[in-house]
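One chain of protein is taken out of this complex; the other chains stay put.
So, chain A:
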Amino acid sequence: MSATAMPESTSWQGSFWLPQNASPLTGGQDALFYFIYYLSVFFFIVVVGFMVYFAWKYRKKKEGEKTPDIHGNTKLEIIWSVIPGILFIVIFIWGFRDWVSLNQPPQDAMEVRVTGRKWDWSFLDVKTGAETSDLFVPVNKAVLLTMSSADVIHGFYVPDFRINRDVLPTMYTKLWFKAEKEGNYPILCTQYCGTKHSQMVRYVRVVSEEEYQKQMIAAQGAGLTPAQLGKKIFEGKGACASCHSVTKERTRLVGPPLYGAYGTDHKILIPPSNKEETIKFDDNYIRKSILEPNYRGVPGYALIMPSYQGQLNDKELSALAEYIKSLKE
């Protein structure tokens, strides 16, 4: 798994208008989509057809032409009010029926907790306790997602499943799907959330039952050293890698680079006066910066890091410190 969300080149699978539908039972919206589509094409042709025909037939032939005094036609007006009215009611009811199934997950669904944060997703498999950056699910199994955000509002959207719902801070929203075909399906963020909104791309990886079990065991993190666990959190659950580079080049991303930072003297600004201070970049500094990032500023960077208070436990914080410590030659 790569450090930051890395989309894959995919060939288009789907019709001209819609992507493939890998979870047809969720909402079953495609039938309604095409119903409205053909209705729209029909009415478009009728209205534009009449417009063009009238425009041509009744084009002005000479100055001062007399035109008939037509003020309306009650019968016609009633017809063209009632027919769209009936069609709209049909569409409404149809949309309502799909809506019910979209909002009613099957009883036997397996549960996954989803956390969105700037700017990555993490997934906690409820049964095994495994945490992953991509969502691994077995094929032909209903999945219920319980989602919340660690910071601002995000949107969880899988076009190939026709599911889309906002992910809110301090509240839970739910979605469900049942993928019927193995494959990798992109997850896109649909609620604008800042700098890397468009790069929050992860995948639903629909795999066989055996492969799913294998992935969960691997993800449970048995036998990792603290630094290895720290790396996993850094790239996965914490989404630290989307803002901090860890390579030798010390690439500038949204936040300061961390390579070689441990043990150095570090300049910080203390708000509100922004007085400059020098501090040792040590375990305590790392811990405090993760839990209360805005107690200080780093010269040249905006104060935008969200707090991880309550989201990482002591073991995880220590693991992150070990990992950052290991970033040196």
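As a working rule, contacts are C-beta pairs under 8 Å (C-beta built on N, C-alpha and C of every residue); 3 or more make two chains touch, one makes a residue touch a chain; residues count from 1.
Operating definition for what follows: contacts and distances are computed from a predicted model.
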| item | value |
| --- | --- |
| Absent chain [UniProt protein name; select from "ATP-binding protein", "Cytochrome c oxidase subunit I", "Polar amino acid ABC transporter, inner membrane subunit" or "Cation/acetate symporter ActP"] | "Cytochrome c oxidase subunit I" |
| Absent-chain contact - pick from A:Ala22, A:Ile163 or A:Ala321 | A:Ile163 |
| Residue of A:Gly27, A:Gly230 or A:Gly255 touching the missing chain in the full complex | A:Gly27 |
| Sole contact to the chain not displayed, among A:Leu145, A:Val201 or A:Ala227 | A:Val201 |
| Touching residue (missing chain; options A:Ala22, A:Ala130 or A:Cys193) | A:Cys193 |
| Interface with the unshown chain - residue positions in chain A | 6-12, 14, 16-19, 27-29, 32-33, 36-37, 39-40, 43-44, 47-48, 50-51, 54-55, 58-61, 63-73, 76-77, 80-81, 84-85, 88-89, 91-92, 94-99, 102-103, 151-153, 155, 157, 159-160, 162-166, 168-171, 173, 186, 188-199, 201, 302-304 |
